[in-house]
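Worksheet: one structure, shown below.
With one protein chain held back, the other chains of the complex are shown just where they sit.
For reference, chains read A and B in written order, and residue numbers begin at 1 within each chain.
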Amino acid sequence: MTDNVEQKDIEDLRERFLNRDFDEKEFEISAEKTISYARLCGETADRFLDENHPDFQASSTFVASLSGRRVLPQDFPKMGLGMDAGKGVECLQPVRPGKKLIGRTHVHDIYTKTGRSGRMVFAVSRIEFYDEDGNHLANSDSRVVMREKSK
Amino acid sequence: MLLDLHTHSIKSDDGRAKVENYCQWIKAKALPLDGFVLTEHRQFDDESDYSALAEKFGLCILKASEVETEYGHVLVYGVTPELQKAFDFASTHLELAVVLSESKKHGAMAVPCHPGRPKVGMFAHTDELGIPEGVEIVEIHNGGSRDQEDQIAIDNAEALNYRGIAGSDSHIVSHIGRCATKFSRNINSINDLVEALKAGDFEAVNLKTAG
Partner (left out) sequence: MSIATLSDVEFGVELPTFEPDTSLKTVGTFAELVGWGGARFSDHEAARKEGLAGAMVPGILSQGYLVAMIHQWAPPAEIKKIDTVFRAPVIADEPHAINGVVTDIDDEEGLVEVDITVTNEKGETRVFGTASVKLPQ
């Protein structure tokens, strides 16, 4: 991959990498951790803070803090330091602390644009979270922006 | 007539606003806008037809484009099928000279936007690349500007005798109408808008500071 990415390179990347699971990881989520998370975010609702609440659950965006072993596939081209350009979370069912989560990661989108810091390549890495029974609980998208090196 | 000349909808990769919600917002908040122009990133949205929404809400909704050149981002008003064949709107490597000349040739108007912004603004590149020929109008108020970005745009536009437009550069509903452009004539179509721009018949308004 050259320093300055052409549209064709992006098409090639999309062809090679989109929508293919490249990582699977298990997560053990403790109540102590999700409660601390909620508290530091400023949550006030008891269902996120009180372990004894009948609907006790992790904060809606807690899954955004869970990373797979890799953000992008191992053979994804190196295009400079990746920066966090945005996060998206889709909550399908509550995530219950104390239960095991399985996260499967794929590249969901790749595109380019120019911004205040120059021309950039964006890759959206999505982790789909499931419980042990295979119920799909949440999706967490990370938009990684890779800044092209200056000419 | 007051139009926000720079807005993005969910058609843009980083846009999060539905066009209907823009309309509802303008009416609910009694914004002084008479309409807005959707300037989606690196594309011209051929598909969408907003005429029913325009009629329902009594607003003028027009479509344009925001393309990317070596001098930064450029709004293109008056996009035609022929102009879309003249250069690749999706490219991030367009030449400003080509965008300007082809726009002119096809009866459109190309306007560098947020020109005071680092990297994506025209005046960030003029020291290195020179003053481009053919620019007549630049965006001097942009709703997303930070620090001195608008002032850099205003000062340079004045020095180079460019006229100035304004737009909110909204990506979410509640950011529409932060900046807009006032026309003394009625604008009902993209052709009306291009004619008014060519005639210099407008004034940039910064509604963020208008109170």
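One rule holds for everything that comes next: contacts are C-beta pairs under 8 Å (C-beta built on N, C-alpha and C of every residue); 3 or more make two chains touch, one makes a residue touch a chain.
Because the structure is a prediction, the values reported are computed rather than measured.
The chain not shown here is touched by just one of A:R69, A:K87 or A:K100, and that residue is A:K87. Among B:G78, B:P115 or B:G144, only B:G144 touches the chain left out of the display. If you put the missing chain back, the residues of chain B touching it would be 14, 16-18, 21, 24-25, 28-29, 144, 146, 171-175. Against the chain not shown here, chain A presents residues 33, 36-38, 40-45, 48, 59-61, 64-65, 67, 84-91, 141, 143.
Convention: only the chains that are shown with their structure count from here on.
The distance from the centre of chain A to the centre of chain B, each centre being the mean of the chain's C-alpha atoms, comes to 33 Å.
Within the complex, the chain B residues that touch chain A are 13-14, 41-42, 68, 72-73, 88, 90-93, 117-120. The residues of chain A lying in touch with chain B in their complex are 6-7, 111-119, 122.
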